[in-house]
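Step one of this worksheet: look at the structure below.
The complex appears here without one of its protein chains, the remainder shown in place.
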Amino acid sequence: MTSVVATNQTILVVGGGISGMTAALEAAETGKQVVLVERNPYLGGRTVQLYRYFPKMCHPTCGLEINLRRLKANPRIQVLTMAEVTGITGGKGNYSVSLKLKPRFVNENCTACGDCAQAVQTEIDDAYNYNLTKVKAAFLPSIFAYPQRYVIDPSIVGGAEGEAAKAACKYNAVDLTMKEETVTLNAGAIVWATGWKPYDAEKIVYYGYDRFPNVVTNVEFERMADPRGPTGGKILRPSDGKEAKNVAFIQCAGSRDENHLRHCSRFCCMGSLKQTHYVQEAFGDEGKSTIYYIDIRAIDRFEDFYQKVKANPNVSFVKSKVARITQDKDGNPVCNGVNTEGYLRYATAHDLVVLAVGMEPEVKGVSIPAEVMSDSSGFVMADPANAGIFGAGCATNALDVNRAVQSATAAALRAIQVVNKVARAEG
Amino acid sequence: MAEMKTAAYLCKGCEIDKRVNVAALAKIATKEGKMALVREHDFLCSADGVALIQNDIDNEGVTHVALGACSRRAKTEAFNFPTVALSRGNLREGVIWIRPDTPDAQETTQEMAEDYVRMMCAEVKTMQVPAGNQKTGTIKTILVVGGGVSGMTAALEASKAGYKVVLIEKAAALGGWAAKLHKRVPTREPFKSPEDNGVADMAARIDADANIKVYLNATIAKTSGSPGRFKIDIAIESGSVVTEDVGAIIQATGFTLYDANKLPHLGYGKSPNVVDQAGLEALAKEAAASGKPICRPSDGQPVKSVVFVQCAGQRDASGEHLQYCSGYCCNVSIKQATYFKDSNPDIDTVVLFTDLRTPGNGEDFYRSAQNRGVIFSKGVVSEVTANGNTCTVQFKDLILNEDTAAEADLVVLATGSVPTSGPELEALADAKRAAESGTEETKNVVLQMMDKSVLNLDYRQGPDIPHFKHGFNDSHFICFPYETRRTGIYAAGPVRRPMDILQAQEDATGAAMKAIQAVENAGLGKAAHPRAGDLSFPTARLEGCTQCKRCTVECPFGAIDEDEKRFPLFNESRCRRCGTCMGACPVRVISFENYSVNTVGMQIKAVDMPDEFSEKPRILILACENDAYPALDMAGMNRNAYDPFVRVIPVRCLGSVNTIWITDALNSGYDGVMLMGCKHGDEYQCHFVKGSELGRYRMSKVYDTLKGMNLEIDRLMDMEVAITDMDTLPGKINAYAEQIKAMGPSPFKGL
Amino acid sequence: MSNLNEQMADRYKNNFLKEIEEQAEMGEWVKMCMQCGLCSGSCPTHFHSGWDHPPQEIFMLIRAGKREEVLNSQGMYMCTSCYNCYVRCPRKVPVTHVMHGIAEYAYRIGRAPKAQPTLHLSKTFWTNATKYGRVNEVQLTQSLYFKDGIGSGIKKAMEMQKEALGLVMAGRLNPMEALGMGHKCKDVSGIHKMLAKAEELEAKNKAAKADTAGKE
Partner (left out) sequence: MARKEYAFYPGCSSQKGASASNYLVSVESMCKTLDIKMTEIPDWNCCGASVSYAESGELPRHVMNARNFALSEQNLPGQTIVATCAACWLGARESKERLEHSSGLMADTQAALKEAGLNIKVIPEIKHMVEVLIEDLGYDELKKPVKKPLDGMKFAGYVGCQTNRPFGIANESFENPMYLDRLIETVGGEAVPYDQKVTCCGGALAFSEPEKAQAQIKDIIESAYDSGAEMLVTPCPLCQANTEVYQGQINKKYGTKFNMPVLYYSQLMTLAYGGSAKEAGLKGNVIRATKLEQFAG
């Protein structure tokens, strides 16, 4: 059984992405007791699936490493992975929270040696790589995974493969008898940092994401550019493995659109500008990028980055929302539309199209405890009536990483205000 | 203090015992490592293994533990012994996982493991458990500089958490820029209508808050001390100075609008009917107060048509005006446009923009303005001319692709923000140098620059926090927006980055969080980010100090002042424990309890050095523990083999690398040295800001030494490594090893 | 009395956007466009040949006050009523209807382009449909073919002879309709009275708006 030490002065942080980790660390490094709950088997959330960050072109895993070191060094944070909040009762200063913990089938004995994976043949979709590839059904979600522990997929539990994994482990780390658990814990304040998900590109049917293999999303493109990704960092198009030297980026794929997401997702312009660097990096002057946009939203000092990309002769900008993608005989996706600066029609073939899909709250369309209040887009709002639950990061708004971390830091203080008050009251 | 008792533990798990002779390692730990206690275990990280170690600590008096097992990044929950000095020999990721399991490789693999055992033993013996200095200051009051929305928010939020606050505002009233606003951009659904600016309510809450002490008409004359014990001399209205003791500082000094007088081509100064956004707010307030519509300044007639010019003097690639986008101005112009449309829908209201930037729910606000009939045109304004009571705005309409013009009673220029961030420190230092023996004029330049100082820090490294880009006091770190180069001092709001009110409030709350954290940790002697919680701190053997000032100059965080005798004065709670001072010190008098010239130097010496005929070169790798070391680790996790002749020592930062390590290594027969550190320069990735840059600069001097020693300069290799280089790093190591082998053994070998 | 075009231009002075908002069906949506161009790119007519001004450009021209350019544009008449633009518009502008509305307005005030074939079809269709309450397909086809005169009409009819014959053979074209023996509503006079009233009310409403605008 999983045991959790928590009191009404404990801060519960829901979501172990960069926002949740930040909120948890800031609170813990101020001396507070924190329970950090994450649905995935590892911490880090969506940022660690990015290859680089704009505008520095540095690697998200670099910050993750620091955050993990902070976490490892801090005894005040208890991390629960594969856990989801199923209910919240009580109020500010005294919540009772129930959690559902899915079995990992691997216990803390795991040394991450990988023997179980060697013993298993079954492959499952690799969620870490947005299902662009497969992993063994006994797997370490990524090389950066923390806890650094393997996971056994439930599909092989109860079968010969599960037994093989168990037999391969010299340390009794594979425990196929693990069951789903329900845990209830006490908390004084809750930080809700459940993050975002990429908008479902299939819903924008005229872009043919469901039909054309060479139409991918921006988050998938991050994996394609990452040397740890499914293509080993080579920008290859899915249909035929050909190098994708001529890449189109379609902005506002879902965002700023009342048929899809009403809001502007903020990060995607910068994201695509960044991704033109990947193309340049991979192919030099042979790499061509075209950005189809409505407005380039390179806000504040990000403008510098935009100006730099704009000055690159290998990147062109077309002010137009692409109207539809078709596919030519060679499997090239063709962008059709009208350049609105002047009236210029185009039907331009590219090797690959990247849809800059927007950001929607992870919990949109999923049932979350009614105590967590959200607006019409699904973003978590401050609820004055239930003043002990605070949103953080992209659960509250479409934010870039920097702003999400600011938001999470602020949320940590709001939570601390509550537990400090509890502490004062209890003397 | 208890007697030092050392113990080494060697794990046989994860096939370590299959790949290397663990008994031989144990012998080395005993004989060469001189460990008092040496134990082997089949599965050291298991509950049983951990209990074994803990039992030795509790009952055998073990004070120093050397673990030969997996990487220091692995199994940290199990190997958590906070009461003892701990070193870790990386036999798994560092040896067996990066070596092929072949009979050929066996010998060199064993040698590698043996060396790491020697190194961990050598290291642990030179370490002490940091005691922490708890006398660095226990004041928990937060100082907030600036009484605008950001400052007021920071003050209120800190107070709400139970902390006392001193709030300083240079003007006669709280409110800052927001107080000048007729209304603010909407902050909640449906994001359609401008809201009250909220200033009066916040100011009233501050008045009523017993935790918050406010100084109006006040500026900071001097800031001294460090987190937990800052002393703030406040110049108050009467001309006298009062002193407040505070533990941390939030600088929320806001911004001014870019001077529209620099934009004569846009008509500013040529017609009173051309205003900036502040001018328009003033007109709107005046109109609201008088109950009249907004009138044009030239003749007081109601405005019938208005044109907003976005990016006026902003996003200017020529460098003449602001290069950046101020981010908030699109929404502000939209808001101002609603002032007109809400009073009279027939007022012709046009916004000329090149990219309309309304992120997030700003899109709803944008739509609501369109719905009110505000016309948005994508166009570039070339000129605004005044003709009597109206203006002509010449612009290129980018959609209709033509040059055209619009007539307007009023033109509003969205000029953007300039941070109130104090003088730029490098420019100030240059000016000071020029003034040292210079004219009155050059001295006046310094005075003028100092006049802009906000904090007037008496730090050796200048009076304010360093600028980042375009004069803003932001952090360079994407993951760590509150990272600051002056510990315990946090910028908040538009002084750190252009931002709107809502963001500023969020930012100020975050800054209050960091300030509170800073005072809590200062009192406990704990380091701030990124080595949060580290209790070690640098001490100097002053009797050996030559007063060269390198440590005070190089400290990236301005932690070291000079005392009256010109010796370095360490302000521990400002220190971030990067060790740059230690690396800088030519006489090696600076050290940490658990990280010193010795902890690394002894490891270098501990490595067994084969003679020149063995064809077994030795290459020392000093790897940044934040990025390069994890990358090497993950190369191991991927079972990517690399050369068996390298010996890796993690360092806190390249900045902490003392040149003595390099010269000692080469002198003692190493054939090559590789330095692996983070990217430096404009897009630096060093977590200690300047550490890797300073370290590299220092190394450039070593090349001269190499020449002096008659050694090939390629025996020292400086490599930029990112954490993601795990797949390419082995190849680079191997290539370097080949290069060294081709060069032949070091002439110093065996001397 | 000056013509309707001059009256309207005068009443709305320089505010063409307002003129369209008040006088053209769904004209109030014009201001909501954000110039993304999705409508233009989604238009089937665009794929094959394009036209002088696509929808989003028409909207911009209206906002820029380019009255003559808009009213004379062929753009609106290129609409096939496929509603692609309508369902895709990220601002939910009912582009199809707006285009129809502007076309109707241009025609109403006599500024529509001359000899616009789709405009001719539109007129012909409505006249035909309202004459007896139901469409007389043969007469409709005839009047379409003969719009440019008898010679050209015969030519077109000859070109389509095979197709027409096919329809006749298939029982889907009744030549007797040409003689006015086609389908009719019973209460034709009621329909005519009803439509007359509707036209009267619509004209009154639009005129009232223009009057108010003119007085401002």
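Letters A, B and C mark the chains in the order given here, with residues in each chain numbered from 1 onward.
By definition in this document, contacts are C-beta pairs under 8 Å (C-beta built on N, C-alpha and C of every residue); 3 or more make two chains touch, one makes a residue touch a chain.
Please read these numbers as outputs of a predicted model, since none were measured by experiment.
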Margin query: I'd like to know which visible chains would be in contact with the absent chain if the whole complex were considered.
Written below: A, C
Check: Who touches the missing chain here, C:15, C:45 or C:72?
Finding: C:45
Next item on the list: Decide which residue listed in C:10, C:68 or C:199 touches the omitted chain of the complex.
Entry: C:199
Next item on the list: Could you please point out the chain A residues that touch the chain left off the display?
Entry: 205-206, 211, 326
Checklist line | Footprint left on chain C by the chain that the document does not show | finding: 25, 44-45, 47-49, 77-78, 80-84, 86-88, 94, 96, 100-101, 103-104, 107-108, 112, 117-123, 125-127, 129-130, 133-135, 137, 141, 144, 159-160, 162-163, 166-167, 169-174, 176-177, 183, 185-187, 190-191, 193-199, 201-202, 205
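Basically, only the chains that are shown with their structure count from here on.
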Margin query: By Cα centroids, which chain is closest to the centre of the whole protein?
Written below: A
Checklist line | For chain A, residues that touch 2 or more chains besides their own | finding: 256, 319, 340
Next item on the list: At least two other chains touched by the same residue of chain B: list those residues.
Entry: 356, 378, 399
Margin query: Residue numbers of chain A touching chain B in their complex, please.
Written below: 18, 25-26, 29-31, 51, 53, 56-67, 69-70, 72-75, 108-109, 111-113, 143-144, 148, 170-171, 226-228, 256, 262-266, 295-304, 307, 319, 340-342, 375-377, 381, 397-399, 401-403, 405-407, 409-410, 412-414, 416-417, 420-421, 424
Item checked: List of chain B residues in touch with chain A within their complex -> 13-15, 43, 45-46, 70, 73-78, 80, 157, 160-162, 188-189, 315, 317, 323-327, 353, 355-364, 378, 398-399, 401, 469-470, 472, 474, 476-482, 497-499, 503, 506-507, 509-510, 512-514, 516-517, 520-521, 529-530, 532-533, 626-627, 630, 634, 637-638, 679, 683, 685, 687, 722-724, 726-728
Item checked: Contact footprint of chain C on chain B as seen in their complex -> 346, 348, 356, 366-367, 370-371, 373-378, 397, 399-400, 404
